[in-house]
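I have a structure here, written as C-alpha cells, and I will follow up with some questions on it.
Missing here: one protein chain of the complex. Every other protein chain is in place.
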Amino acid sequence: MKNKIIAIYPGTFDPVTNGHIDIIDRASQLFDEVIVTVALNINKTPLFSSDERKFLLKEVTKKYKNVKIDSFSGLLVDYAKKNKASVIVRGLRAVSDFEYEFQMSLTNRKLAPKVTTIFLMPNEKYTYLNSSLVRELSKFNGDISGFVPAIVRKKLKEKRKKD
Amino acid sequence: MKNKIIAIYPGTFDPVTNGHIDIIDRASQLFDEVIVTVALNINKTPLFSSDERKFLLKEVTKKYKNVKIDSFSGLLVDYAKKNKASVIVRGLRAVSDFEYEFQMSLTNRKLAPKVTTIFLMPNEKYTYLNSSLVRELSKFNGDISGFVPAIVRKKLKEKRKKD
Amino acid sequence: MKNKIIAIYPGTFDPVTNGHIDIIDRASQLFDEVIVTVALNINKTPLFSSDERKFLLKEVTKKYKNVKIDSFSGLLVDYAKKNKASVIVRGLRAVSDFEYEFQMSLTNRKLAPKVTTIFLMPNEKYTYLNSSLVRELSKFNGDISGFVPAIVRKKLKEKRKKD
Amino acid sequence: MKNKIIAIYPGTFDPVTNGHIDIIDRASQLFDEVIVTVALNINKTPLFSSDERKFLLKEVTKKYKNVKIDSFSGLLVDYAKKNKASVIVRGLRAVSDFEYEFQMSLTNRKLAPKVTTIFLMPNEKYTYLNSSLVRELSKFNGDISGFVPAIVRKKLKEKRKKD
Amino acid sequence: MKNKIIAIYPGTFDPVTNGHIDIIDRASQLFDEVIVTVALNINKTPLFSSDERKFLLKEVTKKYKNVKIDSFSGLLVDYAKKNKASVIVRGLRAVSDFEYEFQMSLTNRKLAPKVTTIFLMPNEKYTYLNSSLVRELSKFNGDISGFVPAIVRKKLKEKRKKD
Partner (left out) sequence: MKNKIIAIYPGTFDPVTNGHIDIIDRASQLFDEVIVTVALNINKTPLFSSDERKFLLKEVTKKYKNVKIDSFSGLLVDYAKKNKASVIVRGLRAVSDFEYEFQMSLTNRKLAPKVTTIFLMPNEKYTYLNSSLVRELSKFNGDISGFVPAIVRKKLKEKRKKD
C-alpha cells in the first residue's frame, strides 16, 4: 500500500461550475484527500469574494468526505509543500488551455520536483464551459441551468439584483 | 484509506524512450499498481516485435516494484475492466497530441464511465521526443544517447546490422 | 426573394454518423436544396462500397424533402458547377480540421469564385466523433449506439461477421 | 421555396475592414436579409462611437440592397429572436479564433436551438487582418490602403489629428 | 565582416511551387550561398524522380547566382556538416507545420549545436499552398497557374498524359 496521497485542485472558482464539480468528483476517487483551493489574485476583481467562493464550493462538495475547501496566495508549489500535497490537479478542456498549463506544469516541476501535475478532461458537455461564460450569461439573464448547481444560480441572481 | 488503485499505461513502445520512463516513474508514485501494456496493432509493422518491446520495458522498469508489463489487443476499456484498472495514464507532450487524446478520453469515458483517463506531461527535455524520431535517428546512426536507455540503444544497433 | 440556392455537402461518409446527420439537418433548413455527395477516392479502401454508403445516406435522410444523395469523383468545384450549386457545406469540429478545411476553402474559392464554402459546427456531443472512430469501435464490438443510427449499426454488424 | 431567411452578422466593427466587407458580400448572396449589427460593449472603450461605426458600415454597404445596419446590447440570441433571424454569421480567420467561436456557437445553440451559426472564411488576403491592427497602423501613420475602404481611412486620419 | 555563411534549404520539392521560390528568393538575399537540396526518401513514391525535381529547381532558380541545387539522403545535419553549412532554412506556413518543425529543429540542434535552423514565412498568397495540393489539382486538370511556374505546369501536364 502506498502512502496517503494528498492532491490540491487550485482555481479561481468565480463561481464554481458543473465542469469543476466533474473534476472534483473524479479526483476524489483517485486520491486520499483533495484540497480545492481558491487562488487569491489581487490583480483581478472577482464577482464573488473569496469567502463567497469558498462557501459555494463547500455547499456543492458536501457529499465528498475527502474533499476540503481552502484558499491561498503566493506560489502554488509553496502551498503544495505546506500541505504535504504531492499532486496538483488541473482540468484541461481545450487546445487554448494547453500551452499555459504546460508552462505552469513544467515551471512547478522545476521548483518542486516531487510534486506531479495531472490533467483531467471534463465531460464533453463542459468542454466550452467556464466561469466567465457563466458570469456573462447571468448578467443578461440567460439560462445557465445546465452549467452550474442551483445554489450558484441563486447567488448569481442576488448579485444581479444588486447591480 | 482508499481502495487499491490500478492504473494502465498503454502505448506502442516501439521502442520505449526516456520520455515513457519519465511517465512510468511518475505514475508508479501515484498509484498502487501500474500496468504498462503494449498495444498490438495489426495494421502497423513495428520495428520491434511485441516480445522484444515487452523485454525492453521489463529491463528498464526493473526497479519499480509496482510496475508490471503486459500487452493487449481489442478495446482498451475492455482491457481495463478485465484488469480492474480504474485509471488510464497517457503522456501529453504537444498540442498535436491533444485532440486525438481528447477524443479517446471522451470515447473511453462513454464506454466505461468508471475509468478515468489522466494525463501527465513529461519533462520538457522529452517534449519533442517520440519513438519514431528515435527509429529514424538510429537508422542513420545518429546520436540517441539522451533519448533512450543503453539497452535500447544496443538493440537498435543490432536491428541496424541486420538490415 | 433570392434565387433558389443549391448546397452540396461532400464527404466520405464511411459510414454516415449522427454528426453528419446533424449537419444535414441544419443545412436542409438553410438552403433550398442540399446534395449530400460521396467523394470517391481511389487511393483509400473504404469499409463500405459507394453504393452501400449512398444507400445508408438515403435511409437516414428520408425525412428531408430537399436532400438528395449522390457521389462524385474529380474536383469538387467542377461538381458544384455541374450541379449549379453556389454553396459547399462543411462540418468543422476541431482545431485539427481547421487548416485542411481552410486550405480547401481558399483553393476552391480561387478555382470557382462564385461558390461559397460555409462551415457548420455539429452539436458538442459529436465534436470528437468521426467515421474512423465508429469503424474502430465496431471492429471490437464496442457500443456505438450514441454515434450512428440503428441501420448503420446493423450494417456494421454484418461487415463484422464477414471478417 | 423556403421561408425568407434572415441572418445577423454581429461584431465590434471598430472600424469595419475589407475583411468584414468580404463576409458581408458573401452573406448577402446566401440569405434574403443580412443585419450587420454593432455589439455595444460597455467594458471596452472603442476608437469610434457606435454611431460612427454604424455610419461607416452604412457607407460601405450601400450597394447591397438586402443589408441593414443596426446595433445591440445584451445576449445575441435574444437579439436574433427579436429580429426573427435564424442564422448568425461569423468570420473565421485563424486557429486562434476557433475555440472562442466554437464556445459561443455551442452556447448560443443551447440557448436558442433554432438559430444556426455559420462560419465564412474571408479571402486569404484578409486572414491576418483585424480592426486592432488597422487602428495600430493608423496611429503611426502606416499604409492601410489595402485593408480598409477610403472613407474609413479618411475617418481614421481625422481621429489621428484630434489626438 | 563575418565568414561566408552557407545555408541549406531541404525539402521534397515534388514539384517546386511558387511558395518554395519565395523562400529561396528571401534566403538568397540573406546568405552567401544557398543549397536547395532534394530529400530522397525511399518510403515515399514521388510523382517526379529526383532528377526531374532537380531539373525543375535548376530551371526556376537560374537567376539566383548564389543558389545551388543538390540532393541528399541520410541525416540532414550530416549533410549540413559535409557542406560546411551553418544554417538550415525552413518555410513555416501554418500551425500544423509548427510542431514537426520544432521537433526537427530541436533534434538537429542537439545533434549539431553549431547549425542554426531559421524559419521564413512565405507570402500569404502561399500560406495554404503545398506540393500535394498542386499534384491533386493537376491530376484533375484544375487551374494551377497561380501556384507553380510555367515549366512545372508543363511537366505536370506531361505526367498527366502518361497516366
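For clarity, chains are labelled A, B, C, D and E in written order, and residue numbers in each chain start from 1.
Here is the rule we go by: a contact is a pair of C-beta atoms (placed from the backbone, for glycine too) under 8 Å apart; a residue touches a chain by one contact, two chains touch by 3 or more.
Nothing here was measured: the structure is a model prediction, and the numbers come from that model.
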Task = Name every shown chain in contact with the chain that has been left out of the document.
result = A, B, D, E
Of E:17, E:61, E:105 or E:130, the one touching the omitted chain in the full complex = E:105
Message = What does the interface between chain B and the hidden chain look like in terms of residue numbers?
response = 95, 124-125, 127-128
Task = May I ask you to list the residues on chain D that touch the chain which is not drawn?
result = 94-96, 128, 133, 137, 140-143, 146
Task = Please give every residue of chain A in contact with the chain that is not shown.
result = 74-75, 77-78, 96, 99, 102-103, 106-107, 110-111
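Methods note: only the chains that are shown with their structure count from here on.
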Query = Which chain's mean C-alpha position is nearest the mean C-alpha position of the whole protein set?
reply = C
Task = Using residue numbers, check each pair in A-D, C-D or D-E against B-C and return the one sharing over half of the contact pairs.
result = A-D
Inquiry  = So the centre of each chain is just the mean of its C-alpha atoms; given that, what is the distance between chain A and chain C in Å?
reply    = 39
Request  = State, to the nearest whole Å, the distance from the C-alpha centre of chain A to the C-alpha centre of chain B.
outcome  = 30
Ask   = On chain B, where are the residues touching two or more other chains?
value = 95-96, 99, 102, 106
